[in-house]
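One chain of protein is taken out of this complex; the other chains stay put.
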Amino acid sequence: MYLGVDYYPEQTPRALWEEDFRLMKELGVNVVRLAEFAWSMMEPEEGVYDFSFWDDVIERLSAEGFDIVLGTPTATPPAWLCTKYPEILPVDENGVTISFGARRHYTVHSETYQRLSVKITEEMAKRYGQHPRVIGWQTDNEYGHEKSDRSYGDVDRTAFQRWLENRYGTLDALNEAWGTVFWSQTYTAWEQIPVPRKVYQEHNPSLLVDFDRFCADGYTYYNKLQVDVLRRYIPENVFITHNLVYSDMAVNQQQMAQDLDYVAFDNYPVWGGLPEPNRFEKMASDHDLCRSSKQGKGFWVMEQLSGAQGWSKIGYLPRPGHIRLWTYQAVARGAEAIVYFRFRAAHFGTEEFCHGIIDHDGKPKRKFEEVKQIMTELNTYGDEINASRYDAKVGVYFDQENVWAWTHQPHSDAFDFRTEFVRFYGGAVRQQVATDIVFPGDDLSRYKLIIVPLYFLTNPTFDDALIAYMEQGGHVIFTYRTGVKDARNHVVPTTLPGKFAPYAGIEIDEYESLQSVQQHQVAGIGEMAGQSSTARLWCDLITPTTAETLAVYKDTFYEGVAAVTRNAYKGMITYIGSSIDDAMIDTIYRQAFTEAGIEMIEAPDQVEIVRRHGEKRDFLFLMNHDTKEARDVNLDGTYKVLTDEETYRGTVRLAPLETLILTT
Amino acid sequence: MYLGVDYYPEQTPRALWEEDFRLMKELGVNVVRLAEFAWSMMEPEEGVYDFSFWDDVIERLSAEGFDIVLGTPTATPPAWLCTKYPEILPVDENGVTISFGARRHYTVHSETYQRLSVKITEEMAKRYGQHPRVIGWQTDNEYGHEKSDRSYGDVDRTAFQRWLENRYGTLDALNEAWGTVFWSQTYTAWEQIPVPRKVYQEHNPSLLVDFDRFCADGYTYYNKLQVDVLRRYIPENVFITHNLVYSDMAVNQQQMAQDLDYVAFDNYPVWGGLPEPNRFEKMASDHDLCRSSKQGKGFWVMEQLSGAQGWSKIGYLPRPGHIRLWTYQAVARGAEAIVYFRFRAAHFGTEEFCHGIIDHDGKPKRKFEEVKQIMTELNTYGDEINASRYDAKVGVYFDQENVWAWTHQPHSDAFDFRTEFVRFYGGAVRQQVATDIVFPGDDLSRYKLIIVPLYFLTNPTFDDALIAYMEQGGHVIFTYRTGVKDARNHVVPTTLPGKFAPYAGIEIDEYESLQSVQQHQVAGIGEMAGQSSTARLWCDLITPTTAETLAVYKDTFYEGVAAVTRNAYKGMITYIGSSIDDAMIDTIYRQAFTEAGIEMIEAPDQVEIVRRHGEKRDFLFLMNHDTKEARDVNLDGTYKVLTDEETYRGTVRLAPLETLILTT
Partner (left out) sequence: MYLGVDYYPEQTPRALWEEDFRLMKELGVNVVRLAEFAWSMMEPEEGVYDFSFWDDVIERLSAEGFDIVLGTPTATPPAWLCTKYPEILPVDENGVTISFGARRHYTVHSETYQRLSVKITEEMAKRYGQHPRVIGWQTDNEYGHEKSDRSYGDVDRTAFQRWLENRYGTLDALNEAWGTVFWSQTYTAWEQIPVPRKVYQEHNPSLLVDFDRFCADGYTYYNKLQVDVLRRYIPENVFITHNLVYSDMAVNQQQMAQDLDYVAFDNYPVWGGLPEPNRFEKMASDHDLCRSSKQGKGFWVMEQLSGAQGWSKIGYLPRPGHIRLWTYQAVARGAEAIVYFRFRAAHFGTEEFCHGIIDHDGKPKRKFEEVKQIMTELNTYGDEINASRYDAKVGVYFDQENVWAWTHQPHSDAFDFRTEFVRFYGGAVRQQVATDIVFPGDDLSRYKLIIVPLYFLTNPTFDDALIAYMEQGGHVIFTYRTGVKDARNHVVPTTLPGKFAPYAGIEIDEYESLQSVQQHQVAGIGEMAGQSSTARLWCDLITPTTAETLAVYKDTFYEGVAAVTRNAYKGMITYIGSSIDDAMIDTIYRQAFTEAGIEMIEAPDQVEIVRRHGEKRDFLFLMNHDTKEARDVNLDGTYKVLTDEETYRGTVRLAPLETLILTT
């Protein structure tokens, strides 16, 4: 198993290298990622290349026995480049040009920048493409991060117009697709079409989603340029990846993943200024997204948090056990290589307070020992774990385009796509059910149940697949705002949930969005009687046609109207019409999973259990994400501890933040 | 009575038109507003006109028997126009040019845009001006809305300098009027004068109010251009209106109203993202403002909310009864035509979540039935109601220039003009007293009492009228910050309340502004003993000269100092020196109304009662604005229900949101 560190020799006095290499070996490191921000070192002026420093570094690391992943340095165009070609700088929605002085200060749509990026990539590939220790390449760094996904300059506008011409062929088709008859927006020349710069009101929602598609396609295209040039110079067994940061950007990472040999992911469960780590269900969904983006293939964690992170604001200090917990969560869910960010903290630059395994004083301390323990374990058992399978019976639908549609029309000041998605994802995670993310085009037949959260912008391919799945007896959980938009981002003319109404056995005649200061109540009926929940964000007023009502609204003018329903079609089709509490989501999911014949594991709050199936034995990862409370888990049989000979059965107690790996 | 819908055939598949017309007739519609955003359809390129679509629409609607109001389409300059004449785009206070892509993206001060607007208006007028079914015209749409009232570009700056030259004649006069000797701002050439773009501190308050006057004059002038060209082509009995949106903009809507045949108003008691509808007192004041802007003449509601509204955030879902309640509130207070926005929801464009009578699925449902009931009633009784009189004995002063002065100097982070104005307005509404808005220049003698809220920027015409009124025995209620500024927006050199001090019988030697985190207490004395209130926003420390003290401050260093006073001049002059609670406002108003011989009706909280006087019989509108509680009203005699033969006397119970119309 590859275990490594992100290392910055260029930021480290040479006098310390030898000691650093020794400490890396003590840790158990076998791979090092290098050079992803080193453009100005390699090309100090245009067309003049100087690889002497990196020759030396690579020689030294190779000699020490480390494998190497090299990053192309295009996330940080040098000062000389920005001065010479200022048109590559991005522009914000107010027309302000982003200054040189940090990173990601380029627009991906600049042909000039594309050309210069290909050139430096080619030079690096020529130099190191055949080096026996260079086992992989990372293109650029965190595409689109930190608002670099959308640029609104003249370069972008021209490229957008060209992209639209390519997509629509004629202005008539575009005008029809965007509904430009509204507010007199009909375009009579491609040159008239704007990028969504500042307006007094809001832009056309169809333009907005197309602009996001354009931005995402720009990144996919740009990445492919680098992949193609690298591939010309590197052996077939040397991989190409990119370190994605899955968030709500105008980048389609799943699409891009198809051009990469591996997905890589930068795993920061907490970051600068956050008072608490993210929910573990969020991290679970991130890992599942990575693994599923590449059809279940294991992924690299290219940056695994190993200390408090932050720039001007420094974040939460990871507690003892956190690094191990977060590492094993990733491994359990499909990470097959872990690279820690960063080996040692920098003494200068914007990221000087991004702490690593070793802090500014260079002394191995608590975090060093924790990483060393992990690497010792994984150097022993990692390959076997990687060889085992993560076997999901539940799929959860995700489509980046749907995220964009929601981002532009959140309906409520309280709605955040990722938060809500994780709430509906978490219902499965908390039942300890293995979950895949499914994308448009994926085969659904392998799953016993599909969760389709927040299916606002529909996709015709997925519509067809999902209907076929239901016709074949598939079980589905839908949520509020299902089926609202077609792919053009138009509202459909059928009663909601649109084409899914007959399957869900309901019609939605009215609905209401709730702002953050508002909430209603929901009460279970029938077998859910006695259970209640707040209803936030959105209330679908459901009229069941053939469905059974599971819960109704209270204390509003639509008191008694159905809020949650279940319809026996061929499989069971559940519809959740509001943002209800986690506890009620859990109840509904447990019913639906039971109907679908999906095995669950009962576990206490904050505990995550993942099972991987190996050829010889299974691995059971028990992870307590609670920082303060120990938790008891009831085992369904007899297990051995992975790393020693201890045997468990019955109840096992997990200390706060403890990770226990059992085997059958 | 005209009852109608806002209809967008251009956004509706032709296949649905026939069914739409049938449903409109089922509703009781007799008028349709059309075409106010259709410029690019009518003039697809400069100077090329194509009215074929609208010919067809107008023909079809006429054939169905509907009358038509046409909107000029200038709120949405087409893409070709903005590309060809980019100088028409507005500019924000940071110098950012507002992009094409939404609406109202023009500066009213652009001569180019004025010329192009006149031309399209003229072409429309030529085409449809003599059409027998076109009964009226709406100019543009919601002037100044959504921050389009103020533009800060070069075009605006030049126009502002010209406007100032015209206003002041000489730079000496301007320098004197603005007090430019302060901070070395003396102008020695007109070209030096800025529009109020970003500064580190704050602009000269006299410049700011003059800039608002300039912006408002620009809109008045621009509207008059359209009125004049329309008038040349349309018969005398065809009316011209504009749909105003009364808010705190740099538009003087009462001034503009004098150039229109009718005032029209877009009545949205709740809108996107608001968790609750506005206070009914706010809506009451809006309707009174409309009616009073045109000397008591009935107005059109050109857009009456008929469903949840919103763009990216969707608003509050109107409860059953809300549409009827808000319609009758408008009718009771002077609306003589109601046009519902919109007949059906759009499937695309920024306003696709502005819901109408019919939702995206095209099915008539709850809202359809409610509108149908209203139209049935008003088609029967509407004309008689319109013919009756709304007879106000109380006038409430309002001057748009005063709003501007407050906007630039709110004194406290908690001050919002409209909110405070409505609080002092509401004191009359809650006593069920009929109220007119009075403007500078209006005749005051018809009123038994004048309320003068927040009279900060004074107007010499109104000063004279008010003093004459008081000298003739008129009763007046003043509030804090009376008489502070002269028309130049200079602080007056006399002890406050300035020239009103002898009438109010007080002097204000000190005062304090309170921020949102601060409040003091006020306690009634004398006949108000036992009553207490918080004191927010502002505290005038009043020294009565001849006045009687009604309430004093508590728990501050000015404990015991007068906060509310009453002076028997000829009539009674009340002065309220702080932002006290509604309950204390009510007590003070009841005293003042009693003194002035004004009849009140006692009614429970959230109930509004409006009486209209007809030739044969009076109409009594009883409206319960509470969404949850029924309310009992005691009648002063025997009444019949308008729509049936039932008779009421004594106590009548209003269900939540019920509107009951009684007649004598």
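We just call them A and B in the order they show up, numbering each chain from 1.
Here is the rule we go by: a contact is a pair of C-beta atoms (placed from the backbone, for glycine too) under 8 Å apart; a residue touches a chain by one contact, two chains touch by 3 or more.
Note that the structure is predicted; figures quoted are calculated from it, not measured.
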Sort through A:Gln130, A:Thr350 or A:Thr380 and give me the one touching the missing partner chain. A:Thr350
Selected residue (touches chain absent from view) among B:His203, B:Lys224 or B:Lys297: B:His203
Candidates B:Lys119, B:Arg167, B:Arg319 or B:His490 - the one touching the absent chain: B:His490
Take the complete complex as the reference. Which residues in chain A touch the chain that isn't displayed? 10-11, 37-41, 44-45, 73, 76-80, 82-83, 90, 92, 94, 96-105, 146-148, 273-275, 308, 310-317, 319-320, 345-353, 359-363, 365-366, 627
For chain B, enumerate the residues touching the unshown chain of the complex. 94-95, 178-189, 191-194, 196-207, 408-413, 488-496, 509-515, 517-518, 557
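The definition used in the following text is that only the chains that are shown with their structure count from here on.
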Chain A to chain B, mean C-alpha position gap in Å, rounds to 48
